[in-house]
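All protein chains of the complex are present and in place, except for one that has been dropped.
As written, the chain order gives the labels A, B, C, D and E, with residue 1 at the start of each chain.
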Amino acid sequence: MFYHDKKLQYKVRVDKPDPQFARALQQAIGGIEGEIRVCLQYLFQAWNARGPQRYRDMLLDTGTEEMAHIEMLATAVCLNLEGASSSVIDTIVGNDPIMEKIVGGGDPRHFLSGGLGALASDANGVPFNGSWIVSSGNLASDMFSNVTAEATGRVLATRLYELTDDAGMKDMLSFLIARDTMHQQQWLAVLEELGHGDIRGVLPVPNSFPQSQEAQEFSYAFVNTNIDPQEPSAGQDRRWTQGPSLDGRGTFQEQKARPFGDTPRLAPPIPPGHAQVEQMEQANQQE
Amino acid sequence: MFYHDKKLQYKVRVDKPDPQFARALQQAIGGIEGEIRVCLQYLFQAWNARGPQRYRDMLLDTGTEEMAHIEMLATAVCLNLEGASSSVIDTIVGNDPIMEKIVGGGDPRHFLSGGLGALASDANGVPFNGSWIVSSGNLASDMFSNVTAEATGRVLATRLYELTDDAGMKDMLSFLIARDTMHQQQWLAVLEELGHGDIRGVLPVPNSFPQSQEAQEFSYAFVNTNIDPQEPSAGQDRRWTQGPSLDGRGTFQEQKARPFGDTPRLAPPIPPGHAQVEQMEQANQQE
Amino acid sequence: MFYHDKKLQYKVRVDKPDPQFARALQQAIGGIEGEIRVCLQYLFQAWNARGPQRYRDMLLDTGTEEMAHIEMLATAVCLNLEGASSSVIDTIVGNDPIMEKIVGGGDPRHFLSGGLGALASDANGVPFNGSWIVSSGNLASDMFSNVTAEATGRVLATRLYELTDDAGMKDMLSFLIARDTMHQQQWLAVLEELGHGDIRGVLPVPNSFPQSQEAQEFSYAFVNTNIDPQEPSAGQDRRWTQGPSLDGRGTFQEQKARPFGDTPRLAPPIPPGHAQVEQMEQANQQE
Amino acid sequence: MFYHDKKLQYKVRVDKPDPQFARALQQAIGGIEGEIRVCLQYLFQAWNARGPQRYRDMLLDTGTEEMAHIEMLATAVCLNLEGASSSVIDTIVGNDPIMEKIVGGGDPRHFLSGGLGALASDANGVPFNGSWIVSSGNLASDMFSNVTAEATGRVLATRLYELTDDAGMKDMLSFLIARDTMHQQQWLAVLEELGHGDIRGVLPVPNSFPQSQEAQEFSYAFVNTNIDPQEPSAGQDRRWTQGPSLDGRGTFQEQKARPFGDTPRLAPPIPPGHAQVEQMEQANQQE
Amino acid sequence: MFYHDKKLQYKVRVDKPDPQFARALQQAIGGIEGEIRVCLQYLFQAWNARGPQRYRDMLLDTGTEEMAHIEMLATAVCLNLEGASSSVIDTIVGNDPIMEKIVGGGDPRHFLSGGLGALASDANGVPFNGSWIVSSGNLASDMFSNVTAEATGRVLATRLYELTDDAGMKDMLSFLIARDTMHQQQWLAVLEELGHGDIRGVLPVPNSFPQSQEAQEFSYAFVNTNIDPQEPSAGQDRRWTQGPSLDGRGTFQEQKARPFGDTPRLAPPIPPGHAQVEQMEQANQQE
Partner (left out) sequence: MFYHDKKLQYKVRVDKPDPQFARALQQAIGGIEGEIRVCLQYLFQAWNARGPQRYRDMLLDTGTEEMAHIEMLATAVCLNLEGASSSVIDTIVGNDPIMEKIVGGGDPRHFLSGGLGALASDANGVPFNGSWIVSSGNLASDMFSNVTAEATGRVLATRLYELTDDAGMKDMLSFLIARDTMHQQQWLAVLEELGHGDIRGVLPVPNSFPQSQEAQEFSYAFVNTNIDPQEPSAGQDRRWTQGPSLDGRGTFQEQKARPFGDTPRLAPPIPPGHAQVEQMEQANQQE
């Protein structure tokens, strides 16, 4: 079962809201390379696991972590959609540059269906699709599928990094890129345990992104999300929590999960989005 | 962010595996009335929430709980697919009555794609679809959508209850039905706070299922999944954690989330499912 | 069975064609909050109705009305796509500002696949999906689903209202918003009859849209689309055709369906859309 | 705009309920060859029509008729799902042979999601998809698409005819097959008017189904669903309402739409389907 | 079985890359009117063919040809996405006009998911869907479906032709339009053989596109893709390889398939797309 923390796993800050970037971020939420997919894929693999228990635990740990990544990205989408200043609200929305971008080059459903909120869809508004969840019952197949998900996911994250010059967004992405670095290796470590020889040179995928730009303190850390303080998943037979990393560039370690970010605070609803009256009133008073 | 517990929120036991029932249970996992939908819907509503903070907290609490329900149901699917006794394993699968049921009247992908595992699909194998996630930015719309989800979900759960005579499955469903009873009311309590008058007679939906058959100790309990022991979401202004329930049949209370079930133990992979050799060997030795 | 009238239920006029608004309108046609969904949902609920006959009749009445709303919106999309003046036709389409908007910020399939016509898709071109049709066999579940559909639908319509400053489009939307006001209440009236107490304050959803801007003569009118003049659905036991409205702001009444709009007249096909030669010739001669 | 009649266009009777046949019928409702598709396709073509007005009228007439076919088929599905006799209701559903067929070889969602009702899906439970609606803006393309829909639709209907030996179902299908005979020809008549020469020998598709088994009084009749008694669509320049049929086997005529069937009466909800209590009580008392 | 040639069936050249046109071209790749659909549709019809062998052969010939059209269009998409000059690569992508167009009016997944590559999706990013493949087992139904596919496909191609003023793209499209001219007629020739009388005036659909603008040397040529030089599909009883064309405007002939284009050469990956380091290095050195 699961628990939550109101704080984010890592900080999410947007200096200059950009609805087109919000649309691009949707690919990392609801796209085939995105976080809903990896979250559900790892959890289904855990729940369906009939093999050695330690892989089940590891999958639960990381599947739970990925849920926090969806949360960060959804928060980032919301923040990128803000910016309709209060002076705009009695003029027509069509004159609002943020609204124009949403309708012109962003995702119009961010406003129409979400009232400036994230969707469970990709960058083209195509809904997340459960067919992407691979849980085959064969551990090697599943691990290759997980490596693929983290490889395509990291490629996507580096491209998003290139698309923005917002410092807050680059910081958030540097964290997510680092986590993908680790996750690629931890699935390959399972393959290594299963008989795979020596795996290194291609990692991390893509290897063309300078690692100095990722949040390197997280690049080789296995995040243990188990609520029980007595139950570290690390141990002498766990390849992914100790010893040199597979790519030879770091040392694996284990961290108990804890938030590095704060509880998110979104702007109140904009009037043209027609939230309930009480909702807008209380949002304005609050705290 | 999120944490997990290896134990289940409530016990899941299958006395008599039934692949056709496994197929039916998929509707409660990946169908439009299912738990992936409510889990993601409540979490997206929380992440997108621009209104009063206390509704965001509540949505996080319950969205997190729903993740535990997917876990229980996925475990139930796995257990319903077991039963290929060890004497069967050197004969051809086609002679195995469980396999015949899977291919004949169950979901053939439970074997073909899952190796006897659950899928992110409905009872017809149609994948979960992100278009079902409603997070409109209008609190009343969202709450009506949530009530609908819990009403159709509880109708589904009661039908599943009628379809089986397995005592373990009935017990698990009595818990899920009770949670739907509560969840219907907590969303309506938000509507009441927003100005809705007096809501009672139709609850719980369906009102034709005898409440004596649900796990009544959970029927009016708000489950707080926040990891911080100092932060109960209950308080004087939270309608859903105290006072008489909306249907007048109970008293609302708040419980800190804790597991009532155990860590699940699935049978090892069956040979015709072609897991990796090491996976099967270690599964057999394990613990 | 069904009949049609060449006239529209309400007038549809576009003063200033806008392909981006045409794209936004698609959400109200083929989106999950849209009119194809409510039309089919109410009709399937009617066709599957095993309960009191009067609810079946009511569902048929309103399902039939919704078909007229799809028609109005499809017409509105077509009119918003017009404007390629005849002087444009021997120059390349790429220079046509309307075409540029379609390809840049509108839906390119409006031209590519529709020849300036509406699609059965949402604002992102994602096709209408039958999974959205809820007809559960439990009347309370169905009514909550219907209220949700009208609540999210009315939120969408008010957002579309804010997105345009075209007087014709605002007029059309004021009609559709009024109909959603009524429809929300008529489904809640069924819940009231089924035992629900007193429902008012949140209505209509969203309650932040000034009712003075909706076409109020239609806000509390039940539209009877039954072809038989002798068969009003109204009667002493029909809560939704008489007495004060649920929100206390009006009086329910019943109207026999009749057109307030005209037969639509679209512009002839533009040459770059490559209709058949005869079609273009006859379109120009016609009447 | 549209009107309805509580009576069906043609009678729907099921002598021997068969859930597997109910599943097969779903293909004709929500499949790519089915009636939702033709209904919406013809209506979108009408609403998007920029060409000669008379084709718009014709498309409206037939699109409206197809809605009545969905209604007939949905009613047929419901009737094929009935048969849980009142003596069964206090035993477990699992022992009920109808339920077993639904879960084993029928569509389990007919019970789980529909409470013995039809779905907007195909014979495998795959939802109707709006991408199938072709409305290209080119009349010849559209007419070829319409002929295809009626050809594949009639092939499907003849296969359904072969799958059943229920006299009521064969009677209903003989009507639908006859209507497809006519509809194939009326779209080809438009092509003929547009310059197509002489079209005959392949018609109707399939030509291997004995026409003696179709309801021949409807095989060459254009059904005018326009509510205005003064506005027959027939006229001297309408190829599809007079003169020899394209296949040379009949004479086209025009009929004002009227019901040949009755208002459907479904059995009350079965207890394990958990409708609301009031719904079941009133269903039993009713009339 | 199948073989390939590294050369393209016809030349593909882009003088002025345009990401918005790349997006529009996607409709011809992965849309319902597109080439993946016709390729798979003809091949499935061939593989499922139980009727006269010569139709199977013909379907194989043309299904194989269509695969070459997907290839041409995918190449065209790639070339339209190029243009980020090497001077751009150390500045941020957001300043690159090509990138801006992709994100603003193009398909953002061309960069995010494809690294400047084509997708198996339509112009809105909606994935290709296998439900579009019609193979009914009835030859007349199938041929009407094929004519429809080529009619809507040719309408689409002529609209794409109008949308661009790039000479290379117009040349490629003139070839594809000519092939659609032929393909429409060859399916109709089957219908003629099956008993259809005389078919001409509407062809080719659309008939409003000047045939002088299509690559007329290919307009009435049946392309035989069979690898066996001894096995021409032409023969005295094959209507589509000799004699006057159905539209009376040409003479059918048969050509052995051969490439008129070259092996495509794409630009190397751009740095912000984060290909692997080795991939970029070797791409630059290559040949």
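In the analysis below, contacts are C-beta pairs under 8 Å (C-beta built on N, C-alpha and C of every residue); 3 or more make two chains touch, one makes a residue touch a chain.
Note that the structure is predicted; figures quoted are calculated from it, not measured.
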item	value
Visible chains in contact with the missing one	A, B, D, E
Of D:190, D:205, D:270 or D:283, the residue in touch with the unshown chain	D:205
Which residue of E:18, E:33 or E:61 touches the chain not shown here	E:61
Absent-chain interface as seen on chain A, which is shown	32-33, 126, 129, 131-132, 134, 136-138, 140-141, 144-145, 147-148, 151-152, 155, 191, 194-202, 205-207
Interface residues of chain B (partner: the chain not displayed)	92-94, 99, 103-105, 107-109, 111-113, 115, 121, 124-127, 271-277, 280
Hidden partner chain, residues of chain D it touches	20, 23-24, 27, 31-33, 104-105, 122-126, 152, 155-156, 158-160, 162-165, 202, 205-209
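Quick note on the criterion: only the chains that are shown with their structure count from here on.
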item	value
Common touching chains of chain B and chain A	C
Chain occupying the middle, per Cα centroid	C
Chain C-chain D separation of Cα centroids, rounded to whole Å	24
Euclidean distance of C-alpha centroids - chain B vs chain D, Å	37
Junction residues of chain C, two or more chains touched	32-33, 104-105, 113, 115, 121, 124-127, 129, 131-132, 136-138, 140, 152, 155, 194-195, 202, 205-207, 273-276, 280
Chain-level touch network, classified as line, ring, star, complete or other	other
